[in-house]
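Shown below is the structure under consideration.
Here the complex is missing a single protein chain, while all its other protein chains stay put.
By written order: A, B and C. Residues from 1 in each chain.
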């Protein structure tokens, strides 16, 4: 059970209210960041879908549809030798803690409305781990997905500065 | 000089590293939220542009292109009687404080590269106010844009819950 | 951006089939509007109900649940329900949820009217 800060400070951390009108903004942020970390369009939309499902579950099950409770989304690139190799996302809330075992998608053989969220999350991501947050309140879901092919080394730590600084005489 | 918390807690608050690869994610978030608050596509892309220019300026002028410094984006709906009437966005950094008077776009009659950011920000938004943050370090830029037409009352505070729970006589 | 723009319904132009066309994102904040629309259309017991997803950019499990529920009512009422026009991203979620065989899915409205 590694707390997210075992991976260092998140590169992006969003605190948003548990209002469904903000789900689309969260999805677009996550999908766009995944794109820059080397995922193709279809994978980006799947990652955004997994995050959306997780946020919906927090709103519905964690907060009983209250519109004004906080949810946190943290994002880290998964790096190896300075190359982006994937994305790590944590979704945290302040809701009542439940046993992680309870977060079970249902079997899909029985077709009925509902009960698809957890299944989708696990199908789309390489890792999906629920845990109780430190301090007795709130849950954390950590999601990891590896990029299909690594981007060139340095994309996260150096390339941006290289790109921005290099070759330009002006605007320095 | 109203601190942002004079407007209550932001509905969304993002902390991101000053790395240009994350600009696209920030833009998409802001544009998508603006859309849900009632702006049309062209206005959403202009609001996203203004935020992008402000973030670029923090990265370039505030942080000298360092990739690992924090930037905060806070978003509030501007509300009146429960209807969304616009968007308020604050962009904050931890950079050295400069006189707000220095944040000057140049005249556009002389065509040359650079010097467009502040002009674009002021042209696009209804309000753009730079100020020193409380505590001696960091700047804050507050941006406000009014929606062309208000959304129906309750969109922020009630409509989401209404929509989620209810049965409205279909979408007319 | 009122809810008025979220789903359009066309009861005429398509040979007795009712055409339901949701727009934009069918997510938690919007699928209830689609749900209500499908419900109202089904109350009229049409022979055929075509759900055209050509203008849907995104759908989550709340959208899927809404369609599954409508499909079950359609079966009971002997309404033929057909989906069409879905893009690759929307199709992916049907596949992830293993629902692509549960529905009748075709490419175009024309096919859906005659499928």
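To be clear about the criterion, a residue touches a chain if its C-beta (ideal position, glycine included) is under 8 Å from a C-beta of that chain, and two chains touch if they have at least 3 such contacts.
None of these values were measured; they are calculated from a predicted model.
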Hidden partner chain, residues of chain B it touches: 20-21, 23-24, 27, 41-42, 45-46, 48-49, 52-53, 56, 59, 108, 111-114, 116-117, 119-120, 123-124
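In the analysis below, only the chains that are shown with their structure count from here on.
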Geometric centre: closest chain by C-alpha means: A
Intercentroid distance (Cα basis), chain B paired with chain A, Å: 23
Rounded Å distance, chain B centre to chain C centre (Cα mean): 36
Interface hub residues of chain B, defined as touching at least two other chains: 35-36, 160, 163-165
Shared-contact residues (touching 2 or more other chains) in chain C: 28-29
